[in-house]
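The full complex has more chains than appear here; those shown keep their coordinates.
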Amino acid sequence: MPRFFMKSTKRKAGLTPGTLVHIGERKVERVGIRIIDYDETFFEEKEVETVEECFPFRDKETMTWINIDGLHDVELIEKIGQHFGLHPLVLEDIVNTDQRPKMEDFGDYLFVVLKMLYYDKERSELESEQVSLIFGTNFLISFQERQGNVFEPLKDRIKKRKGRVRKAGVDYLAYALIDSIVDSYFVILEQFGERVEYVEQELATTPTQDTLQVIRTFKKEMIFLRKSIWPLREVVNSLERGEFPLIQSATGIYLRDVYDHTVQIIDAVESYQDMLSGMLEVYLSSMSNKMNEVMKLLTVFAAIFIPLTFVAGIYGTNFSFIPELEWKWSYFVFLFVLVVIGVSLLVYFRKKKWL
Amino acid sequence: MPRFFMKSTKRKAGLTPGTLVHIGERKVERVGIRIIDYDETFFEEKEVETVEECFPFRDKETMTWINIDGLHDVELIEKIGQHFGLHPLVLEDIVNTDQRPKMEDFGDYLFVVLKMLYYDKERSELESEQVSLIFGTNFLISFQERQGNVFEPLKDRIKKRKGRVRKAGVDYLAYALIDSIVDSYFVILEQFGERVEYVEQELATTPTQDTLQVIRTFKKEMIFLRKSIWPLREVVNSLERGEFPLIQSATGIYLRDVYDHTVQIIDAVESYQDMLSGMLEVYLSSMSNKMNEVMKLLTVFAAIFIPLTFVAGIYGTNFSFIPELEWKWSYFVFLFVLVVIGVSLLVYFRKKKWL
Amino acid sequence: MPRFFMKSTKRKAGLTPGTLVHIGERKVERVGIRIIDYDETFFEEKEVETVEECFPFRDKETMTWINIDGLHDVELIEKIGQHFGLHPLVLEDIVNTDQRPKMEDFGDYLFVVLKMLYYDKERSELESEQVSLIFGTNFLISFQERQGNVFEPLKDRIKKRKGRVRKAGVDYLAYALIDSIVDSYFVILEQFGERVEYVEQELATTPTQDTLQVIRTFKKEMIFLRKSIWPLREVVNSLERGEFPLIQSATGIYLRDVYDHTVQIIDAVESYQDMLSGMLEVYLSSMSNKMNEVMKLLTVFAAIFIPLTFVAGIYGTNFSFIPELEWKWSYFVFLFVLVVIGVSLLVYFRKKKWL
């Protein structure tokens, strides 16, 4: 998972800054372009084939949300960049999926990079996908690594005029997208919570080496989550502070709400980290207890038989004159003495709480 | 307990922001609405059936405290919101009991979310309940998850004209409510202190695996308490700084007092955390000491008998010519030698402080 | 000791803020009131019976230091409060000995709460006593839990006109009182240093379970000291910054000196904490070394005799034809072989540095 931060940077060293190189896995076959054009009274949605079909919307007064799925076609992205007047470094950041969440203000547009997380159940791994947003006064362009369905409910809300989205500006749309992404973190935490609960029960009943392995994976996941959410929190915070003219103060209140969510997530992540540390301690101490129990019982075991064997050894010697040996019942006395010694030791160890 | 922070967020992902969904346990059968209307000379208290009965008080000049017990009836809360002009996100936060303590200024009213803690003796668990306060110039609305009695003494003080509450404004009432909640933390700490003391004695006399379990639970509780009190401290601090016109400077001094209390609570929590860490160390070292003691005594035990058994073994051999065996008293000499060896080893180990 | 922070808060929950309730131990029989009235040329000291005798001094131009020993008589304190125009919360803080050191500015007077520490040799415990100071332009009232002698040298200096105290204003008197208290921390550290040194020697020679206990107590004491000195440092710092008209700039330099002392104390406390952590490590490693030594020697012990016993066992078998047994000197050869095996093992273990 840590290599996630460093997917393939070597490929780039030495290139001119601003050169577009797609860094990351190619997750879709074909780049998908979807345009949603709307204002308070009007709504249109279409899937287009060529990037040129997006261009007229730049100068249209209605709000336009252009969604690009797939980042490997750098030419296409370059064309968008030229038409919408984006800085080369912005384009470079969009196609390089190693970015940390960040926000940059270019005056006539804001550029936001986010990380969407999902838990890949098949591979039992946290996966992350980079989502970039660019928005000006009347357009918003979102770039995703592949077609996702996290924005579907939002599209529906626009279509069905639910909530403020049709009335508010593009900044509210940007907020709604960020909110969707932050909400996906809650889903991750929910799933994580269930997995942790399962392992906690395992830990209480039959801890194994695997349990340890799983706890360690959990810890890594939480570190990963934390590293993703902290810069996201900063991004939302700087958007919310209301310093950008592109963001209306009415939207600021909503962004503050998202900000509160990021803080809640950090809180939850920290709680889980405490919990996992606790589980690790429980695991280690239960292992050590088990070992101690083994050692204690067995050592006591040995400690009882060693003197008994010694006594038997004495009467196994071949001295010519050992008076006890002659007496007829001495064997039985001998056995009795062994039993007495054994029982006394047992009682003693019991009393000392060693058994 | 950590799931407390994440009760059931999954239910919400994808919904329009501002949609009211009650998140949390339903703790009462019916929502209770109580109105306390007062000024310096006048006092009236009544339990009402419908929310509409509260509405006239918005425009009345007297101070009005409306207390709502139960959050599951979102329609009722929506009606209040519409009548008192509350922001949809505020209503959403009120019914979502996963909030962290926070404070927001909406110009003509302040919105404060708090967490009340109590120790559920039956379930041996710390429980938390969300309390939201909304107050403007002449009204205060408090939302509780269920009917509690923590505000009873305050109500009495209003009724009996004790203290400044009748003379001061709504901001003082808000202060008094916050103060009641902060005071409830002291009660928690008091109870906690007693429980810790009990376990400390147990630890000094007969520590068991359960002791460890209890210490770990205590640690979790303190983490939980700390996580609750820190944002509360921030809330009180920002109220106290005197930046809000709704809060008079005379009330500021009282809020500073509450602020001091939150700092005291944090201090106490940190002291308990230090103490619990110490107890954990004591537990672990007493366990390890016990184990060492067992191992030491028993190993010494073995070390004494092993050479003795060896000597006995020599005289158990069947060599045809072993001169010692022939002599009549050699058996007794043999026994004497064994005793000498055993005693010397004992003395040696004693001297080395291994026994 | 941690309960120190939470003496008996339960008693108060639910009361009107500003209600005077003495919280803490009652340390004196009768409240003592002492008045020291002075200016550059004049000096008078008297012990008075009733609080009313203090009142005329409020409006007298000379500087007046009123010292109250004992906090349990809340009526007396209430009277002072009314006469000198003190805020009810100030009075509440004075009689509640659970305060953290703090400073509050009420315009015409400053309110300072301090903690005096002393080491109770009989109970071998750090004790703390709350001292509150209230000072305006021409009067200073100090409240102590019981009659102490830490302010005696200062009183003498006033009487004998030593130093600046007679010439300077009431703010200098306040400084001198704070200085006395900070100086008492140095005494604590001095005593603590001696106790640590003693334990360090014990640790180097004969560490026992008790040593561990003492180190842990020391650690607790340092945490306690640290928790007391940090807020005190903040108090002095805010007094020194020169923002209060009641404090003249000439006194500011002296307060900066006190501030330096508090920093020095924190430095010393941190050094001791490092030292104690080191001592704990030394203790644990010396314990573990001892255990390892025992285990090693005894295991080697066993390892030598086990093969020897085995060899003896072989010749204890009753096979009808064992050629070695027949030969006359074989017993001696057998003994010789045993010695050779034993010595070789010993040499081998020596060489491996296991002995």
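Note that the chains are named A, B and C in the order they appear, and that numbering of residues resets to 1 at the start of each chain.
Simple rule for what comes next: contacts are C-beta pairs under 8 Å (C-beta built on N, C-alpha and C of every residue); 3 or more make two chains touch, one makes a residue touch a chain.
The structure displayed is predicted, hence computed values, not measured ones.
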Identical protein chains in the complete assembly, only 3 of which are shown: 5
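Please note the rule applied: only the chains that are shown with their structure count from here on.
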Overall pattern in which the protein chains touch one another (line/ring/star/complete/other): line
C-alpha-based rotation, chain A on chain B, 0 to 180 degrees, nearest 5: 70
Centroid comparison with chain A (C-alpha atoms), farthest chain: C
Most central chain, Cα average position: B
Chain copies touching (chain B, chain C) - same or different residues, decided at half shared: different
Computed distance of Cα centres, chain C from chain B, in Å: 27
Multi-partner residues of chain C (each touching 2 or more other chains): 316
Contact set on chain C toward chain B in their complex: 2-3, 5-6, 9-10, 12-19, 87, 89, 92-93, 98-100, 102, 104, 209, 212, 216, 219-220, 223, 227, 287, 291, 294-295, 298-299, 301-302, 305-306, 308-309, 312-313, 315-318, 322, 324-331, 334-335, 338
Partner chain C, residues of chain B touching it in the complex: 153, 157, 162-165, 176, 179-180, 183-184, 186-187, 189-190, 193, 253-254, 256-257, 260, 263-264, 267-268, 270-272, 274-275, 278, 281-282, 285, 289, 292, 295-296, 299-300, 302-303, 306-307, 309-310, 313-314, 316-323, 352, 354
